[in-house]
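Handing you a structure now.
Only one protein chain is missing from this complex, and each of the others stays in its spot.
A, B and C are the chain letters, set down in written order, and residue numbers restart from 1 in every chain.
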Amino acid sequence: METIITLTKEINFSPYISILELSYLVASVLFILGLKKLSHPDTARSGNLWAAAGMGMAILFTLLFHKTQAEDGTYQGIHNIPWIIAALLIGTVIGWMAAKNVKMTAMPQMVSLFNGMGGACAALISMMEFPGMQVRLAAEQAPHMLNGEALAILLGLMIGGVSFAGSMIAFGKLDERIGDVKSAAIRYINLSFLVLLLVFVVFIMFKAPVAGENWMIYTLAALALIYGITFVMPIGGADMPVVISLLNSFTGVAAAMGGFLYNNQAMLTGGILVGSSGTILTILMCKAMNRSLLNVIIGGFGGGGKSAGVGGDTTVKEISLSDAAVLLSYSQKVLVVPGYGLAVAQAQHLCHELENLLGSKGVEVRYGIHPVAGRMPGHMNVLLAEADVAYEKLLEMEDANNDMNNIDVVIVVGANDVVNPAAETDPSSPIAGMPVIRVWDAKNTIIMKRSMAKGYAAIENNLFFMPKTRMLFGDAKATMQKLIAEIKNL
Amino acid sequence: METIITLTKEINFSPYISILELSYLVASVLFILGLKKLSHPDTARSGNLWAAAGMGMAILFTLLFHKTQAEDGTYQGIHNIPWIIAALLIGTVIGWMAAKNVKMTAMPQMVSLFNGMGGACAALISMMEFPGMQVRLAAEQAPHMLNGEALAILLGLMIGGVSFAGSMIAFGKLDERIGDVKSAAIRYINLSFLVLLLVFVVFIMFKAPVAGENWMIYTLAALALIYGITFVMPIGGADMPVVISLLNSFTGVAAAMGGFLYNNQAMLTGGILVGSSGTILTILMCKAMNRSLLNVIIGGFGGGGKSAGVGGDTTVKEISLSDAAVLLSYSQKVLVVPGYGLAVAQAQHLCHELENLLGSKGVEVRYGIHPVAGRMPGHMNVLLAEADVAYEKLLEMEDANNDMNNIDVVIVVGANDVVNPAAETDPSSPIAGMPVIRVWDAKNTIIMKRSMAKGYAAIENNLFFMPKTRMLFGDAKATMQKLIAEIKNL
Amino acid sequence: MNEVLAFFMEYREAIFIIILSIFLGIEVISHVPSVLHTPLMSGANAIHGVVIIGAIIVMGHAHNLLSMILGFIAVVLGTLNVVGGFVVTDRMLEMFKKKKTKK
Partner (left out) sequence: MNEVLAFFMEYREAIFIIILSIFLGIEVISHVPSVLHTPLMSGANAIHGVVIIGAIIVMGHAHNLLSMILGFIAVVLGTLNVVGGFVVTDRMLEMFKKKKTKK
């Protein structure tokens, strides 16, 4: 950074540098505005474009105007431009295709993957800058590497590496390529790697630099990767959206380290903004599930939770398709409560068809959306919007609960935890305190799922045994199809 | 600034400077946190203290550690410390006494006065820095004064001066020492002074500096003061809170100019934060009155508004004290709607007494608070809180309106515009579109005011002529006293 | 044009800090309830009293009588702004002390 400061001071006369700096300033402002707009429903989409515009500008101007002082003292622009452009093109094509073709439901994986790429990029930058710095400092006979530049390089590598490895594991888990590892031991392994990592960073900084001694940086990289893996491994697969959000903010910090290193305003602000807003976002996501971030990271949820004892009733009543069809057709108010199973079965379009069909018979059909139904926040909104369900039909959890007494039939489509009464009644339940949709207050409840299997929190659901509840077993899509046919035949 | 940069670079070795800079950083953070806390009811008071702590720290550390490079090249700490401490003491004692002894209702004046002091301080700093800068630049034979330092000095003087003069006028108006000046001409005079001011700033910057040529800075100061006066003069007295908020943000910018000049982080952030948040606050205040900032500045409101024709009924029905006492005692739900007259009459304590008295008879008494009742936002809340009215009894306008049909008697105590139906019915009314408290929906309305005089917006109020309305003329405090006595005698 | 760019280059850190502070000021305030408008205005008023630091600096390096006098006045005025501002704000907010938490 020091050198960069003197550099920019000395070539003050060059308007190019000023233009470059100005473009970074504008890019930062666009990032801020983009993020601001992204957090309001009406402006979110344009916010994304603003941020993208800022990014494009920063990249273009860097290519055109960036100058560094070479070892011989001259100022050099960006070399290897054809190669850089080739790399940009390759990245653009792959990224574009991947993003365009990914299924709506696989988007969290995609975000995780892209996040990992950013982390890897930050780590690679550090790995390339470290040897140069070591040579320089060794030449100056510096007694140690205790300076801002080294700190930025080492932290960038460490955080970027953790983010990369962690994101890859998160991707694997969401894509169901990697299972959950549950063991108390891993928590300690985990912690020891973290300590080792930090100690090693300090160690490097206190060592006198020796030109060409690169094993340290490789070891650090390896440690960061390992820690990234052990960090995410024990966390339940369904907690991955929260983990991705956290790793996202890590990558932001790693990018900011690069900004510090190059005294680059755009990288600094962009990175820090993502770092801090990502942290807050992670906390907000946890809050929506009524959990603390620590609880998510340490785990103990999302698998293996002890099943809350099923009291009283233990028999389950099924409902036949034709009975369900009659019940629905002669109701006045129907509420559909979708959950993760709807996403798995991709039954959203049929849901909308059912809604229209019943609507044509004068039945008022609406949807009760739990904020954490599915596997990412807004999952249900996205799915139903994809199926063209009108936005006014979507009730937020609170509104749905307030109206529950007036509902004739609730159809629960592949939801489980978000309609589990244990959250309110059993203080020892892992989901205790999480707000739920109180479908048991409605006059009838029909539950569509394939089996008596547990949901994400892996706990029993008393709802299934309640007197007003009827089960309609089968894949949500297939069942829905048959139900629609039945109603049409009435 | 330039010199300061090199200065801080050269004496990097001195830990004092670093400590000073660190203290400025901490002070800035305290300002940010203070402002953040100030905007939430529960934390507002501690927010104020945090900001004050930051300020105290910044002042103390400046006294102890500030260094400037003197003409002979040596670094010098702060001189004249006894004098500075004397000045600090004098300011503290006067400020403390004034702030402690001012009546609750005179607080806006006080804020205006203090704001003016800040503006004057900024202007004085510029006036003292300008000659020195001119001497320096003249010695360097600079062809003009086109540089950041000069810009900061001139803008600081200009903005600080306008803020000072404007605040004094606003103070005078609120304190009813200065009347409103209404004339179309003043608007143009106004605009011409603004243009003159800006042109003069540009003129100074393009002139070659001549040591000792100080008439320019005095002329600029005079122009700024005159513009400050003509800017505020034509604005209606009751719009002063908005104007003060605007001038407040001006002073913030003036302080930031000082921060730019001295490369002082605390002044820079503190000033800019106030500048931008003050601007937003001003806009929010205007919104609460359903007006635009431009409309406030250009005026045409707060005096001279054409009286909306009073249609139909033109007779006013009075109510006797004993009738009012009976009506109130045998009601179930009473709503008190206070306005500016309550503040004038200082009737808040009696209001609370009435509330208790009726409460003891089983009548439910609550208050309907209009956001801009009175002469400053939150005016009614402050007054009623002073009289120990419980916070739960205060209904916001919307809640009050929703419950209006169930109210047996509304007592309007010295309010006028905030209960004027013209806001909803007469699109040509100056207050058209402003939300009002719909007291005419209640079963009975009693209006306490001294006469048929108009309120702040100077328009007729049809409410007084409505069939369910009864007038109870007299000073609010006196009438309230008599009313309480009557009810006790029932 | 070149001069503008050079100016920008020279002060870019300050400009950047200014821009960030502007955004921050806007964001921090934009959700304030209207009851708090007046205390907030008053609190902000006290904060811009930070200009007193400038007054202390000029006064601390004043060498002739005129600038001593002006500096003295500036420090007094700045202190008035700071002390009066914070005290008045505190008094206003004291009024709200019994206020219960609202949703």
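Definition applied: contacts are C-beta pairs under 8 Å (C-beta built on N, C-alpha and C of every residue); 3 or more make two chains touch, one makes a residue touch a chain.
What you see is a predicted model, and the numbers here were worked out from it, not measured in a lab.
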Displayed partners of the chain not shown (whole complex): A, B, C
Hidden partner chain, touching residue among A:Leu22, A:Ala266 or A:Ala458: A:Ala266
Sole residue of A:Asn115, A:Gln134 or A:Asn420 that reaches the chain not shown, by the stated touch rule: A:Asn115
Residue among A:Ser276, A:Asn290 or A:Gln346 touching the omitted chain: A:Ser276
Residue ranges of chain C at the interface with the undisplayed chain: 13, 16-17, 20-21, 23-24, 27-28, 31
Residue numbers in chain A that touch the chain omitted from display: 1-2, 27, 31-32, 34-36, 38-42, 44-45, 47-49, 51-52, 55, 58-59, 62-63, 66, 68, 70, 76-81, 83-84, 86-88, 90-92, 94-96, 98-100, 102, 104, 107-108, 110-111, 113-115, 117-118, 120-122, 124-125, 127-129, 146-148, 160, 241, 244-245, 248-249, 251-252, 254-256, 258-278, 280-281, 284-285, 288, 371-372, 376-379, 381-382, 385-386, 388, 390-392
Chain B residues that touch the omitted chain in the full complex: 8, 12-13, 15, 17-19, 21-22, 25, 28-29, 32, 36, 265, 269
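By our rule, only the chains that are shown with their structure count from here on.
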Centre-to-centre distance between chain C and chain B (centres being mean Cα positions), rounded to whole Å: 14
Euclidean distance of C-alpha centroids - chain A vs chain C, Å: 40
Chain A: positions in contact with at least two other chains: none
Residue numbers of chain C (touch at least two other chains): 10, 23
